[in-house]
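Only one protein chain is missing; all other protein chains are in place.
Letters A, B and C mark the chains as written, and numbering starts fresh at 1 in each.
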Amino acid sequence: MINGERSISRPLRWGMVGGGRTGQVGYKHRTGALRDGTYQLVAGAFDLDAERGRDFGVNLGVSADRCYATYQDLVVGETGREDRVDVVSVATPNFTHYAITKALLEAGFHVICEKPLFFTTSECDEIAELAARKGLIVGVTYGFTGHPIVHQMAAMVKKGMLGEIRIVDLQYTHGFNAGDDTNASEAQKWRTDPSKSGPTFVLGDIGTHLYYLSEVVLPHMKVERLLCDRKAFIPTRAPLEDHATVLMHYDNGARGRLWVSSVDAGNMGSQRYRFVGSKASVEWSDSRPDQLIYEVQGEPNRIMHHGMPYLEEESLAIDRMGGLHTEGLGDSWSNIYLWIAEAIDAKMRGDEDFLNTHHYPGIEAGTEGVRWLENCVRSADGGAAWVDFK
Amino acid sequence: MINGERSISRPLRWGMVGGGRTGQVGYKHRTGALRDGTYQLVAGAFDLDAERGRDFGVNLGVSADRCYATYQDLVVGETGREDRVDVVSVATPNFTHYAITKALLEAGFHVICEKPLFFTTSECDEIAELAARKGLIVGVTYGFTGHPIVHQMAAMVKKGMLGEIRIVDLQYTHGFNAGDDTNASEAQKWRTDPSKSGPTFVLGDIGTHLYYLSEVVLPHMKVERLLCDRKAFIPTRAPLEDHATVLMHYDNGARGRLWVSSVDAGNMGSQRYRFVGSKASVEWSDSRPDQLIYEVQGEPNRIMHHGMPYLEEESLAIDRMGGLHTEGLGDSWSNIYLWIAEAIDAKMRGDEDFLNTHHYPGIEAGTEGVRWLENCVRSADGGAAWVDFK
Amino acid sequence: MINGERSISRPLRWGMVGGGRTGQVGYKHRTGALRDGTYQLVAGAFDLDAERGRDFGVNLGVSADRCYATYQDLVVGETGREDRVDVVSVATPNFTHYAITKALLEAGFHVICEKPLFFTTSECDEIAELAARKGLIVGVTYGFTGHPIVHQMAAMVKKGMLGEIRIVDLQYTHGFNAGDDTNASEAQKWRTDPSKSGPTFVLGDIGTHLYYLSEVVLPHMKVERLLCDRKAFIPTRAPLEDHATVLMHYDNGARGRLWVSSVDAGNMGSQRYRFVGSKASVEWSDSRPDQLIYEVQGEPNRIMHHGMPYLEEESLAIDRMGGLHTEGLGDSWSNIYLWIAEAIDAKMRGDEDFLNTHHYPGIEAGTEGVRWLENCVRSADGGAAWVDFK
Partner (left out) sequence: MINGERSISRPLRWGMVGGGRTGQVGYKHRTGALRDGTYQLVAGAFDLDAERGRDFGVNLGVSADRCYATYQDLVVGETGREDRVDVVSVATPNFTHYAITKALLEAGFHVICEKPLFFTTSECDEIAELAARKGLIVGVTYGFTGHPIVHQMAAMVKKGMLGEIRIVDLQYTHGFNAGDDTNASEAQKWRTDPSKSGPTFVLGDIGTHLYYLSEVVLPHMKVERLLCDRKAFIPTRAPLEDHATVLMHYDNGARGRLWVSSVDAGNMGSQRYRFVGSKASVEWSDSRPDQLIYEVQGEPNRIMHHGMPYLEEESLAIDRMGGLHTEGLGDSWSNIYLWIAEAIDAKMRGDEDFLNTHHYPGIEAGTEGVRWLENCVRSADGGAAWVDFK
């Protein structure tokens, strides 16, 4: 159980690019990073509007002189300092991830970046090579995978409690874009512009969460073939999609289906994960994160609650609130941020043994997400055709 | 609201083929037919074991001399009688539906048959022609579509409360066949034998329920293309499937996905129907039949209960229990049986005007189910390829 | 599992008093009685409006000459017939139960009566004595206690799966009377008139269901003391109550609390039963009748589904629909009616051994309900004071 005791050598000096007052995601980073004293927010280029960004940073407790106008200024300004930031989070639109991450790594900072990581796997590979050369960590904020129940599912699969996995059913749908984009916010507009969002909208925006979480639960399984059928129900979003279905064939013979949509009018269920094995299934939703439904064929369905002693150690170790009390999305983000901090700390200490077995969403996880998107787009553009995963 | 008052000229004299003591489905027919005095069970060939069948029939209140050894005997025995049966239900394995239905129609009896109706659409067309020629009704027991909530959904779609339909999400999965068939019951064994089950297992056994219900709710939409990916996780079931995913493109641009499985270990949710429109969605499950979730984007989700005055008249008219009290699957079957009785009564009275607007699952509904199966199999056998629906 | 085979010597000839076209409860009796061929509806005095009642009866398939204007006419008309009714159901307002039941018993008919049975326990005792003297059965339609899950709970308690029972939590609340009675229907009006409803409104109308079901599940426990706090939120209903809370102390030290209300605005949950033992609890609601939640302290909560092989034999024996398919309130009523028929049949056969062990809601159950109401009223009238149960 996590009680806030520090698991790293010293607090990390932390900066942010993006995540300003008008954005949606900045607070998720901050509430994830700051609750345990693992990170100290000391610098930022929070906003395209430099003055607003500085005012915002000061309100967050950052010195005015470390509230920069641009990420380039941040790189310059921080580079010379004795107390320079250790790590910088990138909470900006997709099309800026690559350049900002590259500049930060070249300047010697660890990076924590939003998903989808970059536009192409070749960009990912280039950044992976750069990070390796510089001895730096790149973390990716797949923020839903820090929930204790996610790791309960992974542990149960690993122990064989489900038997051989047969069916993977993944869904992340909502209806916030059911209407057209006439009055879309800035935070929404760039997501349907291919030059800013990349080759996908909902597949990248929410689908990568599903795919990464399935990798965490099923690390032993690989997709061999997939088929992606995508569509823009609001025509102005084409060629990007606001709805997609993906079928997947895994190397062990399992069958997967995945649904992402932002036109699923009224759906507040967020995400639904169901993993079906030859003996039992588990089902979990981020909208009811405290509960795991464990279904052994022929027995009563069991509802497992986070934090209860009957869970696996892998789950209990990362619990924060304990049995009866709901952990929310912020608690999940705080675990993600903690695990990335532990990776950075190990990297700084040169502890590769630790890194070899340490679980956190890093550059490989980010790359795999982009690879999955490339395969989806290739299938969709081929007329929703089956393609070999590569 | 239904209160048991007779809506037809006189009670129908009713017989059954199959549905004996050891079967699973016979009581669903009887409890559906008998609760309102619309049908009187007066004859039957209930069992392959003639003696057991006669004993069973007598316990149901049928005269011993009208408990027949075979359906052929029933045809012969009833044909001569003044008080001969008006209509006979066929609750036998799939491979016998065609021959029994044909024999009954030729002898002048109306027929109520289990789904999937027959093996091929050409059989369906032949029977449709025969029934038309003889002036007889063929009803099909799509037993889930009698729930008041199903007709609430249809009425809401018709009134435009959902806007243009965009997404159709259909699921009927359970795990009763998650293990292999070593100890399968007789009632299970024939379902995975292509010579007895026909060209499909779960697609026909449970998928046709999903497809017909979607037709009831969305009568204005047609499937244009589909793709079916099927698999037997228990290899002895091949070439039939215990798991299948179907993607559908509708003529209005809507996208559908459908999942059927009998290896979805532990799933007791039975069926899930979600219809997403440009303004709102509705979601319903047979496992919670009293509730409809109505989700207008941007408003709180609404939970509608069967029998409440705020529902549409089409739903209230067929309610039996009223507001606070759950209607079960038996109540749904009783509506199906009632509607078929009303069709038979109209046919006997020669009231074609009534028949032209009367809703009930008849030969066309049965034929469409078989047609959908043919398209699914064509796609699956082509390597889960897209096929034009024909 | 019930499949419709007859468990009694011959179908019972059945009549009804009340339950006509405009009432709410008549169809519950008919759909409960008629689905299995155990009862044949052959006579009735369905309505205070004799003509409407006759028209209604004829529509139900009753001969016009056996559609009587009054219950007195029914007694007279049926008495002389060879094919006279065996049993008559009383589905009329509370204040008529006693006189009608008495007249029917005196004429030699078995009786099935709505709850609350009569106004006083002395009336109950008198009728019990009369029924015993005449060798007749009086059944009481506690219609919710026929659900297979109710008897699963009873079996689990009996086996000790819950340990010693500590807490009994009972709730039946709805909001249909949240507004005043200005536009109340006839079916509602009499319920708040003490001369017609008796000494209680919701305590009798819905509270007796809770109390009887708790007796079925906990036959070994007796209430020793209780306290009832009642109130009419709509003042015109006083001195009767539209809301009441009852605290109960049981002879084994258990504590009970019970809540009934018809001003619980918007509540569609109907009933909630929770039985807490030293080892485990069970919770059930009539609004989700297929599920029992079984909660062993320290283990994951289990959701049991009706009809599944892991249930106790007492529950499986009375299942009608089977595992995946919801049984509704009508199915519960049909079990109640069946058990009463079996009692009548045994009485007619003189099989007192059978009657000694046969479970059905009879005159004792009806009497206990009235006794409980008397104690509640005594406490409430004493200023919501504790009273010894007597």
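What we mean here is this: contacts are C-beta pairs under 8 Å (C-beta built on N, C-alpha and C of every residue); 3 or more make two chains touch, one makes a residue touch a chain.
Bear in mind that the values here come from a model prediction, so they are computed numbers and not experimental data.
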item	value
Sole residue of B:Arg84, B:Arg302 or B:His359 that reaches the chain not shown, by the stated touch rule	B:Arg302
Contact partner of the left-out chain, one of A:Arg133, A:Lys159, A:His220 or A:His325	A:His325
Sole contact to the chain not displayed, among C:Arg84, C:Arg257, C:Lys347 or C:Arg371	C:Arg257
Footprint left on subunit A by the chain that the document does not show	1-6, 11, 21, 24, 26-28, 30-31, 34-37, 41, 56, 59-61, 174, 176, 268, 270, 286-290, 303, 305, 320-331
Hidden partner chain, residues of subunit C it touches	162-163, 166-167, 169, 175-176, 178-179, 227, 229, 231, 233, 243, 245, 247, 253, 255, 257, 259, 261, 263-268, 276-281, 294-297, 299, 301, 383-384, 386
Contact footprint on subunit B, counting only the chain that is left out	294, 298-305, 308-310
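Assume only the chains that are shown with their structure count from here on.
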item	value
Most remote chain, CA-based centroid, reference being subunit C	A
Per-chain Cα centre nearest the global Cα centre, belonging to chain	B
Inter-chain centre distance, subunit B versus subunit C - centres from mean C-alpha coordinates, in Å	34
For subunit A paired with subunit B, centre-to-centre distance based on mean C-alpha positions, whole Å	44
Between subunit C and subunit A, distance of the C-alpha-averaged centres to the nearest whole Å	55
Subunit A: positions in contact with at least two other chains	294, 299, 301
